[in-house]
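Missing here is one protein chain; the remaining ones are kept as they sit in the complex.
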Amino acid sequence: MIVKDVLVILFMLGGFFLFFTATLGLLRLPDFFTRLHATGKGDTLAALWFLVALAVYHGFSLTSAKIVFIAVFLFLAQPTATHAISRAAFRCGVRPWTLERAVLLDEDTVEQGGEK
Amino acid sequence: MKILSLIAGVLMGAALIYGSLDMPKWGDPHSPASTHVSPYYLQHSIEHAATPNVVTTVLADYRGYDTLGETTVVFTAGMACLLLLGKRRKRQGK
Amino acid sequence: MIQESDDVIVKAVARLLVPFIVVYALYVVMHGHYSPGGGFQGGVILAASFVLLGVSHGLEKTRRRMSEKAARVVSSIGVLLYGGIGALCLILGGNYLDYAKLGKILRVTPAEARSLGILGVEIGVALAVMAVMCTVFFAIFTAEESPEDYRSVE
Amino acid sequence: MTQFFVIIGVGMCVLVLLCLYRATFGPTILNRAAGISAIGTKTLIILLLMGVIYDRIDMFIDISMVYALLNFIGTVVLAKYLERSGEV
Amino acid sequence: MILPFDLILVLFVYICAIAAITIKDLLSAVVILGAYSFFMCLLWTQMAAIDVAFTEASVSAGIGTVLMIGAVSKTKRRSND
Amino acid sequence: MFEFIVSYYNYWMYIGLMMIGFYAMMAKRNLVKKIIGMNIFQSAIIFFYISTSVKKGATVPILENAHGHATHGIEHGANAINVMQYANPLPHVLMLTAIVVMVATLGVALAVVILIYRRYGTLEEDEIMKLVRRG
Partner (left out) sequence: MEVTLLLESTDNAFRVMERAREHAVGLLDTAVQFTAEQTRFRQEKRGQLLFTGTQKRKTQFQNIVGTTIILLAFWMLLSGKFDAFHLTLGVICCALTAYLFHDLLFANVRVGDMRVIAARFIAYIPWLIEQIILANIHVASLVLRRKMPIDPQIVKFKTKLETDISCVTLANSITLTPGTITMDIKDGVFYVHALSQKVANELNAGDMEDRVAHIFMEADHLYVEDVLDAARIYQTLRT
């Protein structure tokens, strides 16, 4: 019993830490694309940790199978949403932030990508 | 206009807060809302309809008329939307 | 807005997810007795699957499965199913929507008859809600933006 | 153990507050959409935590599955609209 | 009911409601209304109204936001107040 | 005092939310903003109804350990169910249907808004009124 509790607490704290870094990245990073890096996928992995913790807490049953399905759907849907919104930004011609705060992309990338 | 509507909203809120002081306490198990008919539903749901989810029983069995009305309202709303935006012939005149 | 998306990823993921959403919605409708759910929720999720299909795969592929005409018919069928079950109870000698009388023809105990009656009613509600939501979605997303003959006032 | 879940849940709510800052004050609609998709994932987890606190997780898991399945439709539609209109 | 959740979630709901009616960009207002529905769903879940939360979740995530975005796309996006 | 606040603050919360929605419906000139205000108003009312259903320490109104065995329920189940353990299901039912009706009315309202935009080319109320008065 105690092993299970310790396992649950460890997984949950790991997930919480990842959520924390994702949120911190969402707040601190300089532009939209880099913010998407933080939120779109740190969140997914953190949610996976939480789901594993809950599956361990609940034991082996059909509920755990449902939790596995939630994880699968999350891993399908979350990157898709991230990709869709970043593609919309790319097509709308949002310039990514670069280190020199100037656009250093090669010309044809801008030409093909940003249709502005 | 904005000031007027703000005053109206605040007045309504004040009246409602005055009214809320006579309400039963939040989370009170013996409030009037949960002592008259809902214990009957909770106790007899399994016996009458073999359904553990009491909400479903009340929704479709004990208060079936209500849900029939609601379904009709939803249906009517859909038909109204269709009437408003559906493809139709060009309007005559004007 | 409703034409086919040219994004490979959105199309493929929608393709993979839509059947599961539909089966999940049907599960929600059928298991409203034991877990949260029922006709209203299941109908809305069913409509959401059609919305996803329409947004990702275009109007044509959606119309092949649920056209506007079919949506109209299905919504009427849903309301009629609800009313018809009630009328059937009336014919069998009970009150309107008194499902216990359905046990006479289904040959089960009155409690189980009421359970089955609830299931039938939920299916009717789900059909009606799904079709109405699809109708509203199609109506709003295929509306013409601003044809000239409406601009007579300016 | 329940205390631990409540504490984790409150911590998640604080993280949601930080995301909400990006969602309300974000410079453009894109930042708002990113913040709101982050809020969606956290909502799913908070729902499951509430299920554990109530000790009825088999009931609460259905709602979480709805969010896992349907939460990206809004983002896809928004992306499609932005792509079509061409302005952010 | 879980009291700490209740207080925090009501605060979130207030923030979302005020933001949704003050932002001039209608698309942003609609998107924030989606977040408002998330918090409403959580609020009802912690009040043990699980069916209502289910309905709100499916409605807001599946249909409501999509319809609003469609209506905004058919009309104007900027508003004066 | 603390006891008083804890037992009544929920009602005040819904009243404040209702005020926000009411103000948005009256003061905002944009029609979509008005619809958003209507949405907030409706959720505030639903919030109030759900608040009346809460019992302290109660779980969700789905009966435990009673998965569909009607005969067992008749024999010894009726008195075994502790009513205080479950929340009041009646407001849930009323509000569940109200939410779906809310979406249906939202669809009708949006349809009307689209028609108004087609006719007048704007969504601001005062401009529409000006156009209406002119002709």
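Lettered A, B, C, D, E and F in written order, each chain numbered from 1.
Criterion: contacts are C-beta pairs under 8 Å (C-beta built on N, C-alpha and C of every residue); 3 or more make two chains touch, one makes a residue touch a chain.
What you are looking at is a predicted structure, and each value in this text was computed from that prediction instead of being measured.
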{"item": "Chains on display which the left-out chain touches in the complete complex", "value": "A, C"}
{"item": "Interface with the undisplayed chain - residues on chain C", "value": "7-9, 11-13, 15-16, 18-20, 22-24, 26-27, 30-31, 34, 65"}
{"item": "Hidden partner interface residues of chain A, rising order", "value": "17-18, 21, 24-25, 28-29, 31, 33-34, 36-38, 40-42, 44-45, 48, 62, 65-66, 69, 75-76, 79-80, 82-83, 86-87, 90-91, 96-99, 104-105, 109, 112-113"}
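Just so it is clear, only the chains that are shown with their structure count from here on.
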{"item": "Any chain in contact with chain B as well as chain E", "value": "C, F"}
{"item": "Number of steps on the shortest touching-chain route linking chain A and chain E", "value": "2"}
{"item": "Chain closest to the assembly centre - both centres taken as Cα means", "value": "E"}
{"item": "Pair joined by the larger number of C-beta contacts - C-E, A-D", "value": "A-D"}
{"item": "Most remote chain, CA-based centroid, reference being chain B", "value": "A"}
{"item": "Computed distance of Cα centres, chain F from chain D, in Å", "value": "20"}
{"item": "Centre-to-centre distance between chain F and chain A (centres being mean Cα positions), rounded to whole Å", "value": "32"}
{"item": "Distance between the centres, which are taken as Cα means, of chain E and chain D, whole angstrom", "value": "11"}
{"item": "Contacts with 2+ other chains: residues of chain E", "value": "1, 48, 50-51, 53-55, 58-59, 61-63, 66-67, 70-74"}
{"item": "Junction residues of chain B, two or more chains touched", "value": "27, 47, 50-53, 55, 59, 67, 74, 77-78, 81, 84-85"}
{"item": "Touching residues on chain D, where the partner in the complex is chain C", "value": "58-59, 62-63, 65-66, 69-70, 73, 76-77, 80-81, 84"}
{"item": "Complex contacts: residues of chain C adjacent to chain A", "value": "7, 9-10, 13, 16-17, 20"}
{"item": "Complex contact set, residues of chain A against chain C", "value": "73, 76-77, 80, 83-84, 87"}
